[in-house]
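Heads up, one of the protein chains got dropped from this complex, but the rest are sitting where they should.
Lettered A, B and C in written order, each chain numbered from 1.
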Amino acid sequence: MKNTFGQSVSVTLFGESHGAAVGAVIDGLAPGIAVSEEEIARQLSRRRPSSPLDTPRQERDNFKILSGVFGGKTTGTPVCIVIPNENVRSGDYNYGPARPSHADYAAFCKYHGYEDYRGGGHFSGRITAALVAAGGILIPALEGLGISIGTHILACGGVWDRSFAENAKEDIASLKNSDFPVLEPERGTAMAERILQAREAADSVGGITETAVCGVMPGLGEPWFDSVEGLLSHAVFSLGGVKGIEFGLGFGFADGRGSECNDALRMSDGRIITKTNHNGGINGGITNGMDILFRCAVKPTASIARQQETVDFIKREETELSIHGRHDPAIVRRICPVLDAVTAIVLCDLLAQRFGTDILKGEKQ
Amino acid sequence: MKNTFGQSVSVTLFGESHGAAVGAVIDGLAPGIAVSEEEIARQLSRRRPSSPLDTPRQERDNFKILSGVFGGKTTGTPVCIVIPNENVRSGDYNYGPARPSHADYAAFCKYHGYEDYRGGGHFSGRITAALVAAGGILIPALEGLGISIGTHILACGGVWDRSFAENAKEDIASLKNSDFPVLEPERGTAMAERILQAREAADSVGGITETAVCGVMPGLGEPWFDSVEGLLSHAVFSLGGVKGIEFGLGFGFADGRGSECNDALRMSDGRIITKTNHNGGINGGITNGMDILFRCAVKPTASIARQQETVDFIKREETELSIHGRHDPAIVRRICPVLDAVTAIVLCDLLAQRFGTDILKGEKQ
Amino acid sequence: MKNTFGQSVSVTLFGESHGAAVGAVIDGLAPGIAVSEEEIARQLSRRRPSSPLDTPRQERDNFKILSGVFGGKTTGTPVCIVIPNENVRSGDYNYGPARPSHADYAAFCKYHGYEDYRGGGHFSGRITAALVAAGGILIPALEGLGISIGTHILACGGVWDRSFAENAKEDIASLKNSDFPVLEPERGTAMAERILQAREAADSVGGITETAVCGVMPGLGEPWFDSVEGLLSHAVFSLGGVKGIEFGLGFGFADGRGSECNDALRMSDGRIITKTNHNGGINGGITNGMDILFRCAVKPTASIARQQETVDFIKREETELSIHGRHDPAIVRRICPVLDAVTAIVLCDLLAQRFGTDILKGEKQ
Partner (left out) sequence: MKNTFGQSVSVTLFGESHGAAVGAVIDGLAPGIAVSEEEIARQLSRRRPSSPLDTPRQERDNFKILSGVFGGKTTGTPVCIVIPNENVRSGDYNYGPARPSHADYAAFCKYHGYEDYRGGGHFSGRITAALVAAGGILIPALEGLGISIGTHILACGGVWDRSFAENAKEDIASLKNSDFPVLEPERGTAMAERILQAREAADSVGGITETAVCGVMPGLGEPWFDSVEGLLSHAVFSLGGVKGIEFGLGFGFADGRGSECNDALRMSDGRIITKTNHNGGINGGITNGMDILFRCAVKPTASIARQQETVDFIKREETELSIHGRHDPAIVRRICPVLDAVTAIVLCDLLAQRFGTDILKGEKQ
């Protein structure tokens, strides 16, 4: 459905980088979910450019909730959140020469030249602010059900953080207020250095994120097509910077044998668990009660100040380009709250499909 | 939509491993697409167990088209293909002890014990026969539009095939009638050896597939959510054995810099192309006219004859299990035609959404 | 979604009048619903031609359940029901001259001549057998939740039956095994006479059906678009013979005043009810706990033996046509079980969306 995702709980995105606003309509929420503007603001601040590691574009993200919230709680009808675009400098952009590895040329082919090209228009990472704002409602709702979500930078610029602990709950908690979401702070410092080096070199770096979800009951997911992996990957690949996703061992399965990779089942305090979690909490597309674990490959920011070969797709001739707008030398930090948000959307939708629309309220009706 | 995928062209799956039949309903096809039962049979034969590398379960796949085809062509109404299950030996299966890394326990949690557990029931790879049969109609329809799809085993048991050539068209053609789809036959021989070694060790091996799509016009895909990567990954993760997917450089982006990873654009014979194809033919979720390229991580077959620790989820107690049914020591070979089929479903759907339902007929109305 | 209806519980139809079979795939059913082949057969027998009032085409409706049922209960995975076409006499049909008020010419414009034209192909009322078979599973599941559905012929050939009683429950029960579903048997006799008169005159008659649903809890339905009226009408208009639908007073509201038409609310045995039910159990698209009531206008069978003016859309010239196949002089009788079935589909879907996929099982998990 193009800019709408989800069946029972759905999110519809709109907006362009240099238009009036970006925003989201969240439909299908249970009535009675507490909505905290502080929590939405906190999520947005995690995504906001905040240091020399990020773009100098300043966004205050003065969001406004236009509907669906009454007396501090969801009404059960669509919540529309609008975030005006304030720090817009469209003069930074030029139409015709394609920015390599951006959507410029692909968008031109799709929209025949009618696209709002300023700052990437509808393809801009700016639209993820609306996803993060939605996360500011959905993530606390999931926490009310005992489900927590966290994402950290596993790798950036060649530096690796450690992976989530076997039970990720405490690690997730430790990420909650982190400026630079890593599990080992000194690794974050090293990553930040690499990012600054890239910026100085008029270049950018990529990375890998790791996301964990704790507290999901077994039995969630819909064969064949709406597997948990299928829905999460569908949502995650809405982010143009993500180019790979793997669950559990992921590509590590390729070299393994069944006897090494299978997760033995055991009883633990009356609960059925697996000894290892190579499958990332999902078997046959259905949750098995263990932590959901996935990693995403994030490509280096396509916008770099270096001179690059390209074509002007209007003139249809070769040209060169160096990009002097305001850009992040790495998006892997700012993508973490976005991944939390899209993960929350998928889980809320799966829960509502399985248990009904009232489940997110966290209390029996 | 659970067992239905696609919006304009959609596929609905049904069936269980040891039930009466598996099958698919394909809706939204243009009227007038030639349907060749030979081509469907050929696709099914690519997926069929055929050698000591595969399960000894014999499936004749005597499919029957119940609707939607008249005079050898699609009518434009739903095509229902049914493939009866013939070589069913349900006595091989037992209920209660979970086969590790299978969906058994997750399915029990979802279906409360009403699931058809025989041979994995609805979670069995057997259901992929219906996908492959659908591919037998869709793949030739795409070829009529100049679009070709091919998948080879890139890695298996530690042996690597070469990657697709820069222009994958000839490589794809070479795979068409391959029993063991690799680009370098001697690598296939080495892989087959590793598979047999695993079988002898009562074990199994995983692998990596690589898929290429040639001939797709630029401008296909729907931001934000129905990106080409999002739809392909959604469809691909319906296959329980797939645990990772990456497009273009994929996880290789993590270590790179923008200046290395960006794809410079150039003119070539009046066409706009990119010098490299690190993005796998997709920018911002939209095709850019280059080959679409993705790789999937396939886990080692979960069913192995070795003794494994598990629990009996009915008795809720620990037990041991060795699996003596008929199983593949590696599924990476048989998954290749399935990946071709799901890729074809996604492309047909995107084309029909973009250009209307008649596009697949390959001629102007 | 073309031939698929429903979001949480969905039905996908396939088949043509003179093809191999018609059928349906029902997805999203709770696991553990009892499936009675007798009940499916009973529903099919209600729709079957059975007297001089109907077409002489004999259909044994030897349906087969291919999937999704195990040990007499739904597994929770898709149920595919196939009904082979047995009494096929395609020689009765001719291509080119459009049967007036049939889909022939519209279908030709849509399918460019590739449509299976025999007996109306995919547009044939024959496909409703698959809907009725689905009803044979869904209707008992709803009864398990205390929800009952019934449809009678309110008017046919100028003869009117009485309307449902204020509480329709007993009336619905009385219809269950009726050959000719009316509330006042002598009215049925009069209607049957009119049908036979029409047949003798080489003509056909139309009618009005009335459907009631008892036992639906208040609060079902989804604003704005998935109102209960919106979903029911969407499903009902899949039947080509239906040309109108009204809820409660329906077109009778046009002449009324608010003071006459509003339904006053009262307490009754601790329950909130309305004194009248002019709104047919629905306010603002949401159920209010009263009986759902709607009427459908059914047009006279388009196939009549009289000579009619038409065009041959292949030759594009005017011609005349008299239809000598096997046809019903009135479809209003046979449409009643079909309306019960589509009503059941809508309710099951709304219930599953609201309360989760397990609700139809009729017991707490």
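In this text, a contact is a pair of C-beta atoms (placed from the backbone, for glycine too) under 8 Å apart; a residue touches a chain by one contact, two chains touch by 3 or more.
Keep in mind that what you see is a predicted model, and the values were worked out from it rather than measured.
Visitor: So which of C:V35, C:I83 or C:A103 would be touching the chain we can't see?
Guide: Touching the chain that is not displayed is residue C:A103.
Visitor: Out of A:V82, A:L145 or A:V242, which residue would touch the omitted chain in the full complex?
Guide: Checking the options A:V82, A:L145 or A:V242, the one contacting the hidden chain is A:V82.
Visitor: Just to verify: which one of A:E16, A:D61 or A:D328 makes contact with the chain not shown?
Guide: Spelled out, the listed residue whose C-beta touches the missing chain is A:E16.
Visitor: So which bits of chain B touch the chain we can't see?
Guide: Residues 7-8, 77, 223, 353-357, 359 of chain B touch the chain absent from view.
Visitor: Considering the entire assembly, which residues of chain A contact the chain that has been omitted?
Guide: On the side of chain A, residues 1-4, 7, 10, 12-16, 19-23, 25, 27-28, 31-32, 64-68, 70-71, 73-80, 82, 110-116, 121-122, 358, 365 touch the unshown chain.
Visitor: Determine and list the chain C residues touching the chain excluded from the picture.
Guide: 1-5, 7, 13, 98, 100-107, 109-110, 120, 122-123, 127, 155-156, 158, 198, 201, 203-208, 217-227, 229-231, 233-238, 240, 242-267, 270, 272, 274-275, 278-280, 282-289, 297-304, 306, 308-311, 313, 316-318
Following the convention adopted for this analysis, only the chains that are shown with their structure count from here on.
Visitor: With chain centres set to the mean of the C-alpha atoms, which chain is at the far end from chain B?
Guide: Farthest from chain B by mean C-alpha position: C.
Visitor: Quick check for you: compute each chain's CA centroid and the global CA centroid, then name the chain with the smallest gap between them.
Guide: B
Visitor: Which whole number of Å gives the spacing of the CA centres of chain A and chain C?
Guide: The answer is 45 Å.
Visitor: At least two partner chains per residue is the criterion; list those residues in chain C.
Guide: Within chain C, residues 7, 77 contact more than one other chain.
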